[in-house]
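Removed from the display is one protein chain of the complex; every other protein chain stays in position.
We call the chains A and B, going by the order they appear; numbering starts again at 1 in every chain.
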Amino acid sequence: MRLIGKQLASKLLWVLGQVLLLPTLLMTSVQAFGASDAVVDEAQRWGLNMTEGVTAVSHEIYDLHMLIFWICVWIGVVVFGIMFYSMIMHRKSSGAVPAKFHESTAVELAWTLIPALILVMMAIPATSSLIKIYDSSEAEINIKIVGYQWKWQYEYLGEDVSFFSNLTTPQDEIYGLAPKGEHYLLEVDEPLVIPVNKKVRFLITANDVLHAWWVPALAVKRDAIPGFVNDAWTIVDEPGIYRGQCAELCGKAHGFMPIVVHAMEEADYANWLAGKKEEAEELKAAMSQTFTMDELYARGEKVYQANCVACHGANGGGGLGPSLVGTGITTGPINAHINVMVNGVAGNAVMPVFGNQLNNIDLASVITFKRNAWGNNMGDQLQPVDILTFKKNQ
Amino acid sequence: MSTDTNSSVEGYEHYYVPEQSAFPILASIGLFALIFGLATFLNELQAEVTGAGRYVAIAGFAMLSATLFSWFRQTIIENMSGMNSAQLKRSYVWGMGWFIFSEVMFFAAFFGALYYVRNLAGPWLGGEGEKGQYMELAKMWAASGYEYTWPPLSTPDEAVNGAKAVFQGAGEGNSMYPSDAHNGLALWLPMWNTILLLSSSVTVHIAHIGLKEGNRAKFKGWLLATVILAIAFLFLQVAEYYEAYVHLGLTLESGIYGTTFFMLTGFHGFHVFLGMTMLLIMFLRSTKGHFSHDDCFGFEAASWYWHFVDVVWVCLFFFVYII
Partner (left out) sequence: MGDHGPAKGFGRWLFTTNHKDIGSMYLWFSFAMFLMGGVFALVIRAELFQPGLQLVEPEFFNQMTTMHGLVMVFGAVMPAFVGLANWMIPMMVGAPDMALPRMNNWSFWILPFAFTLLASTLLMEGGGPNFGWTFYAPLSTTYAPPSVTYFIFAVHIMGASSIMGSINIIATILNMRAPGMTLMKMPLFVWTWLITAYLLIAVMPVLAGCVTMMLMDIHFGTSFFSAAGGGDPVLFQHVFWFFGHPEVYIMILPAFGIVSAIIPTFARKPLFGYASMVYATASIAFLSFIVWAHHMFTVGMPIAGELFFMYATMLIAVPTGVKVFNWVSTMFRGSMTFETPMLFAIAFVILFTIGGFSGLMLSIAPADFQYHDTYFVVAHFHYVLVPGAVFSIFAAVYYWLPKWCGNMYDERLGKAHFWLSFVGLNLTFFPMHFVGLAGMPRRIPDYALQFADFNQIASMGAFLFGFSQVFFLFIVIKTIRGGEKATDAVWDNPEGLEWTVASPAPYHTFTTPPPVK
């Protein structure tokens, strides 16, 4: 038995030596070709590999990925090499006579221990990366991210700035009625804006079902879990626009809730933030204003397109949600209508509760819009104060 | 037939392989009707309509029970007429053993859930621990004043929505602890249940000894005692549920405490009911003269099941009521 073990081991070593030469040759030739820009461009267009990203963590993950990848390739080359060697050399048709050996403690021990050692080698860098990723302390900016079916809300904690981010790709592009734009499905109305070179902490949660906030270039992926808070962080090195997608099945429009992160120089970020705050102030002021029917209608149509179209259809004809044309609530008493919009539909989790997703102006205008669009012609209208009163009286 | 009769092994008893049987297909149809009807019934309840669901379910249940009854009857007849070899009986032993193991794993899922919500998720919701630390910052439950305790006196929902909450905690009385003011230890129902169930494990064991000794009176008497103890247990459990629902306001909807409490004790109670039924059938069989000291697998299976139910209760008593 021991003899066979030795024989086998030396044979294995020999074959190993042979096959190890092969990929070295291969790699050098690939590198020789790889130098040509055309090949690189082509590979990039097809998107072959994980992005290296723009943060220290994303680089680390990329390196880890490549390390494990090459280890697997080499193990594969050795194992498959030996296998193909025997498939070529030890076939019956070329007169091979089967050997008799069928076990060897030495060899079996070796191929238990060596892979275990390789695994330890992998585990060390993986552990250190993980510890780094989990350390979200000392962040300078805290942003709460809330996943909704099917949009993201960003709230800059302590800054009084909060907004929703919706897909802007038109339905026509999706249904092939218009040519698809460059950032098809990866474009939003309001991107998340963060400064470069600052530690930004994300507090991620969800409002309805699970979502996952993922931007490959930042190597941040965290599930958004209703009722619980997950944290993640990033420090972006380069200004730019980075795109990602929701990465946890969240229902019908799971494929249609992109994420866009706009990383800016610090000064630009400060400007942007100031602008946002101003906007918020203006909005507050507008809450007590009175709008004309046309203003309400036009604004309401926009709100509808951004928030309702996915379920109630482009012309209110219904889909996942019921038709809003000429039916009960939309053409019924206006208070019931406000109630549905502010509190949702009792016992139905699909129709969202918009009371704190939309501001009072938007609520007033979308209700006004619905009551007068698509031939509903109710003729009545609401002002933001009406919503306020309604909410107060609850 | 070429090679399968080429030799016979010394001392081999023929293994009885039943011929065609209609039981499996009938049982499948019954089972299908049962679950289809049940699902329809539940959806009808949800939608607040009345429909045929309940009748389909009842018909399915009747068919399934009738089939299983005849099936077991057939098996018993075969055994009584001496068709079963020792090897075949061992197959039943293995079968019952692994079935009980599967039941253990079913309970494990619920005990695991209890562990998880009590020791991990609960504290996080209350803003404690590695994962709770951001609750305040993110203005979630803890920020509205939710504090985690076990047993929970309120739900996170209540902390935020007050009386409008869907999940209403059971308030003051939701604990069934011995320390509860209105319940002295002597009146503490779960303890009585523990005593009942533990002694029923003993009685069924004595019955077994009686059978082994060939003392049929002892066997039947103690078996009947076991069944009575089981019924007493179920009776007390119903009383406990009544108390919880009517006086303590502790219900399935009372957030996670009611959820885990009723699911664990409820499934256990259901298994007690099953075990009690098995033992009752064994008792009825014993009055017909079934079982002998060396051929009593049916009874033994029921008694193993009973011991299993007992062990689950001990775990329950410890994890649900005491700690």
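We adopt the following convention: a residue touches a chain if its C-beta (ideal position, glycine included) is under 8 Å from a C-beta of that chain, and two chains touch if they have at least 3 such contacts.
Quick caveat, the model's predicted, so the values are computed rather than measured.
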item	value
Contact list for the unshown chain, restricted to visible chains	A, B
Option touching the unshown chain, where B:117, B:301 or B:320 are the choices	B:117
Full-complex contact with the absent chain, from B:55, B:106, B:242 or B:318	B:106
Interface with the undisplayed chain - residues on chain B	1-9, 12, 14-15, 17-25, 27-29, 31-32, 35-36, 38-39, 42-43, 45-47, 71, 87-88, 90-92, 94-95, 98-99, 101-106, 108-110, 112-113, 116-117, 120-122, 124-125, 129-131, 141, 152, 155-157, 160, 165-167, 251-253, 255-259, 262-263
Residue ranges of chain A at the interface with the undisplayed chain	8, 11, 45-51, 60-61, 64-65, 68-69, 72, 75-76, 79-80, 82-83, 86-87, 90-93, 96-104, 107-108, 111-112, 115-116, 119, 122-123, 126-127, 129-131, 133-134, 149, 173-176, 180, 182-186, 204, 208-210, 212, 214, 216, 219-223, 225-228, 230-231, 244-256, 320, 349-350
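Operating definition for what follows: only the chains that are shown with their structure count from here on.
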item	value
Partner chain B, residues of chain A touching it in the complex	142, 144, 157, 203, 205, 227-231
Chain A partner contacts - residues on chain B that touch it in the complex	121, 124-125, 131, 134-135, 137-141, 156
